[in-house]
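Only a single protein chain was left out; the remaining protein chains are all shown in position.
Every chain is named by a letter (A, B, C and D) in the order it is written, and numbering of its residues begins at 1.
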Amino acid sequence: MARFLKNRSAAQGKSPGSLVFIGKQKTDAVSIRLIQYHEQFFEDIRVSSVKELRERRREGTVGWIDINGLHDTELIAQVGEAFDIHPLTLEDIVNTGQRPKAEEFEHYISIMIKMMRLEHKDGRIHSEQLSIIQGSDFLITFQEKPGDVFEPVRERLRSVKGRHRKSGTDYLAYTLLDTIVDNYMILIERLGEQIEAMEPQIIDSPGPELLNTINENRRELHFLRTSVRPGRDALRELSRLQTDLIGSSVSFFLRDLNDLATQAVEAMDTYREMLKDQLESHGASSANRLNETMKFLTVFSVVFIPLSLLAGIYGTNFTHMPELQFRYAYPIFWGVLIVVAGCMVWIFKRKKWL
Amino acid sequence: MARFLKNRSAAQGKSPGSLVFIGKQKTDAVSIRLIQYHEQFFEDIRVSSVKELRERRREGTVGWIDINGLHDTELIAQVGEAFDIHPLTLEDIVNTGQRPKAEEFEHYISIMIKMMRLEHKDGRIHSEQLSIIQGSDFLITFQEKPGDVFEPVRERLRSVKGRHRKSGTDYLAYTLLDTIVDNYMILIERLGEQIEAMEPQIIDSPGPELLNTINENRRELHFLRTSVRPGRDALRELSRLQTDLIGSSVSFFLRDLNDLATQAVEAMDTYREMLKDQLESHGASSANRLNETMKFLTVFSVVFIPLSLLAGIYGTNFTHMPELQFRYAYPIFWGVLIVVAGCMVWIFKRKKWL
Amino acid sequence: MARFLKNRSAAQGKSPGSLVFIGKQKTDAVSIRLIQYHEQFFEDIRVSSVKELRERRREGTVGWIDINGLHDTELIAQVGEAFDIHPLTLEDIVNTGQRPKAEEFEHYISIMIKMMRLEHKDGRIHSEQLSIIQGSDFLITFQEKPGDVFEPVRERLRSVKGRHRKSGTDYLAYTLLDTIVDNYMILIERLGEQIEAMEPQIIDSPGPELLNTINENRRELHFLRTSVRPGRDALRELSRLQTDLIGSSVSFFLRDLNDLATQAVEAMDTYREMLKDQLESHGASSANRLNETMKFLTVFSVVFIPLSLLAGIYGTNFTHMPELQFRYAYPIFWGVLIVVAGCMVWIFKRKKWL
Amino acid sequence: MARFLKNRSAAQGKSPGSLVFIGKQKTDAVSIRLIQYHEQFFEDIRVSSVKELRERRREGTVGWIDINGLHDTELIAQVGEAFDIHPLTLEDIVNTGQRPKAEEFEHYISIMIKMMRLEHKDGRIHSEQLSIIQGSDFLITFQEKPGDVFEPVRERLRSVKGRHRKSGTDYLAYTLLDTIVDNYMILIERLGEQIEAMEPQIIDSPGPELLNTINENRRELHFLRTSVRPGRDALRELSRLQTDLIGSSVSFFLRDLNDLATQAVEAMDTYREMLKDQLESHGASSANRLNETMKFLTVFSVVFIPLSLLAGIYGTNFTHMPELQFRYAYPIFWGVLIVVAGCMVWIFKRKKWL
Partner (left out) sequence: MARFLKNRSAAQGKSPGSLVFIGKQKTDAVSIRLIQYHEQFFEDIRVSSVKELRERRREGTVGWIDINGLHDTELIAQVGEAFDIHPLTLEDIVNTGQRPKAEEFEHYISIMIKMMRLEHKDGRIHSEQLSIIQGSDFLITFQEKPGDVFEPVRERLRSVKGRHRKSGTDYLAYTLLDTIVDNYMILIERLGEQIEAMEPQIIDSPGPELLNTINENRRELHFLRTSVRPGRDALRELSRLQTDLIGSSVSFFLRDLNDLATQAVEAMDTYREMLKDQLESHGASSANRLNETMKFLTVFSVVFIPLSLLAGIYGTNFTHMPELQFRYAYPIFWGVLIVVAGCMVWIFKRKKWL
């Protein structure tokens, strides 16, 4: 299956606005986790249905509802109804091949962004769509499968200290996005280290393995870019929204986050060019090696070919070859061979071929 | 004939504004299909003339007139007259080499866009111009030949359920465009799968077949781009029109469609760069192979050339060659051959050529 | 002489604003042709002087004055005086290396554009500057030499039918420009057909002739672009002018023409990239061939070299070579040769070199 | 460690806004240097704590506080408190992987920029973040380690003459930035000299050392660009700030500085292209050499191969070879060899291979 594009064929022929999950079913049962907090209060529970979610929701707290798994479109529709989410937003949530974006609706902001993760089992970067619905007192995150990079955020929410517990959903949304972009930077950095580490080998030992590594790095960087670039655009859209749902202090943080995302994109561009340079240098170095090899072969052949001919000539069986009978013909023959070879070497030395 | 450009020579010398069909005559008789519906009503008939079309047209319904075949310019002119379509629009309709665009006229919107289709008989993507004239209660589609990708839309119109039957011509136009763009995505995806599938072969087994495949993919992608890029621009123009003919809810859908088209263009750009990278990697890999071959040839030649010279020397017929009479000269000769070859191999091993 | 740039040296040292004809004198005598028409009237005459031109000019008609040849700067100056044309415009007219542009003056619009023509004698595209001065009731065209692409326009003017005779100078200017841009499209199309036709040969039979063709196509496309691109810009400027000299209906046509010019530029860009791809593919295919050749040479050499050594060894004249006397030594020798060759071939087959 | 990106992993999981030093601990103890001056007064002292700093600070003077070393985040926080610096600014200061930028806060301007230095010990360019906090009567500079390029600035401050002592913090900030950008120019210039100096060698003696040098220059230029480009953007932002903290005369100087930074970026772009050209020329020159080598080998082999065959034929031991007994067979044989070789050489001469 194409790694760079989600399979849209499944959704074809369906009316626009209908919920069709695109992608592989990544988790068995959909899990709902509810974290509620205000300055003096913190609760972290798992609920099993939208009905239970509604009952357990406490007034006056900030509620973070984390939904893992998107294939149960029935449940997604119920969540949509419970929180009054527009059908198009719901479609974007289940359609995980969505382009990252930020949109404002009447009583919420929707943010679609890619969460990137290095899977250790295949050493490749995997991408997962995270949809954030930020309302005035609730924030819903939709993930494709369990496991995310938000554990530190939950940890900070648990502790009373710090700014986190005192702030609203906008700050929560910001910290989630900040964590994601930070993660981008770490992935880029790791890739960058690999890329920079290859530099010295390229001139010294070009070869198919190195070529393979360069190619893999290009592919991974390509893959990162297809998510990070539009992600930066989504953040820019977000920070330009004129909305009451984002306080002015958080706006400020968002601008800073924008700078970081821009830096991520620039870093990727730099590494892209470095990889391009590396491939070019690899080619140049390869060509140099070929030149060396050919020069070596040529010099060697050219020195020995005349000697062989001489040997061949004195190996002929002509009856009348006066040289053959000369007393010192054989040592002289050796001498001639050595002199000819020496001349050749001397000529090549002068031509700087040796 | 040029596949990327329609033949304009036919229209040369004609006054601008005159109807000249550009392209091959793709269908025999022009067929007219009329679908009329409102919430409680649905009718799907074929009519044979513009006169019949007018008689069968019902007040208070949304009418979708689908015309297949453009070579009968007489009929096109009659349709134009019946629905009061501007001459320039008519010219754009029959001139199928038109750049995709959306324009607003007094009482209708005209949209020219390319419909792409993978023909199974030659495995290549074919393109056909679709012209949409969207009025307040009618929508006319002009296609070059019968057969399209709109069967699911008609199916949804037939069933009473869903939003479709309750909505006007703007929603109908949107669903048609959505189907087209969805189709772009599916074609890109299919191409993308082929492109990504080639990756592992490039380093392992470069060769002319692979090169051929890369080239074909490039050409197909090129061909797709010449239609999809301006198509995206046309959609953008459409969503920027300030017109009563498009309701606000449909506007919203159009913006979403714009995002999808942008994603399509970005995906094509990504695949374009991947193909470029693949060609470069293919070249690098090819150069590597050449290096290996040359190294092998060089090593082999260089090891055997001195041995051949030695054999040649002792094959000469000099009368006085004392070595020849020595009792163990022959085994010693073999020994020398083996030692020389061994030294050469050892030197190459040290130089890391073996 | 540089084909891409006109020779400016001739004009150097002259005061700006003075009339110096740049370019080769392309026609012997300057000819003046006057076409005058209104709905009921049409006249097509040749005049020999500006004085005669003035006398023959009829009030109430649209007058198209077509001047062929620019080297008679005296006459150009007289025309300028007669129609009150700004010195800078006159300078632009005779300075045929001018960048295409459209400018509004007090009582006229000046348009400089390139007319492209495929010369059959050398198979190359030639470019000629056309300057259009469009006033309220007159339109002057300045061409470098006789012969143009406007015959169909004159034909249409002659016939009473059609829009042409009823319209003013703005429509005339539009039809001239339309003819020129149409001609661009036809040239691009012809080039495009050649380019697309080469595709299959590139992988199958790369070689110097093909390379030559690719190069010529690149050069021709380059040459086209240097005129078409700025031509498109000039048309855009023209359609943006806020002037009474262009009626609203013609404005509409001009926008359409703009679209066509944009399409021409896009088509050229597409072909440019195709040519680039073709050169790259040619290189890759060439490299493949070299690989094949080298592999063949290597395999052949490597199979025969050891055999030659063996023959050489048994050709030595050592006195004591017991093998030589063996009864079946010679057939065994042949057997050894065949076995060694067989082993080599088998090894290469396993290594997939054969 | 990646040279192009600072390690952000250290900061991961921390709440945004907390101070975590990114980068290696470059100095042992953080040093604070306080320079205070007005027209008649100048003092240059070292203080050991923020408390002492406050005590020694004199009213009515311009105070330049230079802090070397950022790992003591406790001290940075104290400085932040003492001068009322926003937490986000403090975070940017210690997070040395920051993208260069200029921001206005309520009572100060923060400028983050990279200071570039050529380290003589490894011949490479090193980069260090300089953070400038410019208030109304104080200016704080944060450097990663001791040693900077500002000694001439201090020298000018010491002397009573010149504009410096009479001006405020805005002029001081400008001179620091000017020194930094001047330094960029000098580094680019030095790199440029190396790049230009290589030109003649590329065609004459391509080879791995040259390739290495080209590569190193590319890498250094790349590294410079990642700092200088965003630095230019930061300067542009700075000169666009609408603030009372920068006087109009200094604004004027800043615009001039902007020009210089633009020139630096353009110079880098020019050298980048030159390096690209050099690599391409190197490749072309390398290919030429290979061609020469191959031609030489081919000519040599082709001349000698037939001669060897002839020698081989007359070395066969057939009983009935009438030529062998001819009286002058041997000299004739030599003659044939010479004639054949002569013919070959003559053919190659005619084909222009020699």
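Observations on the structure shown:
Keep this in mind: contacts are C-beta pairs under 8 Å (C-beta built on N, C-alpha and C of every residue); 3 or more make two chains touch, one makes a residue touch a chain.
The shown structure was predicted, so the numbers you read here are calculated from the model rather than taken from an experiment.
Here one chain is not drawn; of C:R99, C:R240 or C:K351, the residue touching it is C:R99.
From the options C:V47, C:L118 or C:M321, the residue with contact to the unseen chain in the full assembly is C:M321. Touch with the chain that is not drawn comes from one residue among D:A29, D:L309 or D:V339, which is D:L309. From the options C:P146, C:G168 or C:G283, the residue with contact to the unseen chain in the full assembly is C:G283. Hidden from this view is one chain, which touches subunit C at 1-5, 7-9, 11-17, 88, 99, 101, 206-208, 211-212, 215, 218-219, 222, 225-226, 230, 279, 282-283, 286-287, 289-290, 293-294, 296-297, 300-301, 304, 307-308, 311-312, 314-317, 321, 323-330, 333-334, 337. Panel shows subunit D; residues 152, 155-156, 162-164, 174-175, 178, 182-183, 185-186, 188-189, 192-193, 196, 199, 202-203, 252-253, 256, 259-260, 262-263, 266-267, 270-271, 273-274, 277, 280-281, 283-285, 287-288, 290-291, 294-295, 297-298, 301-302, 305-306, 308-309, 312-313, 315-321 of it touch the chain omitted from the view.
In this section, only the chains that are shown with their structure count from here on.
Once subunit B is left out, the chains joined by touching break up into A, D | C. Where the sister copies subunit A and subunit B meet, the same residue numbers recur on both sides for under half of the interface positions. Distance between chain centres (mean CA atoms), subunit A to subunit B: 26 Å.
Each chain gets a centre from the mean of its Cα atoms; for subunit B and subunit D, those two points are 42 Å apart. In subunit A, 283, 287, 290, 294, 297, 301, 308, 312, 315-317, 321 are the positions where the chain touches two or more neighbouring chains simultaneously. Taken together, the touching pairs link the chains end to end in a line with two free ends.
Annotation, chain-chain contacts: A-B, A-D, B-C (touch as defined at the top).
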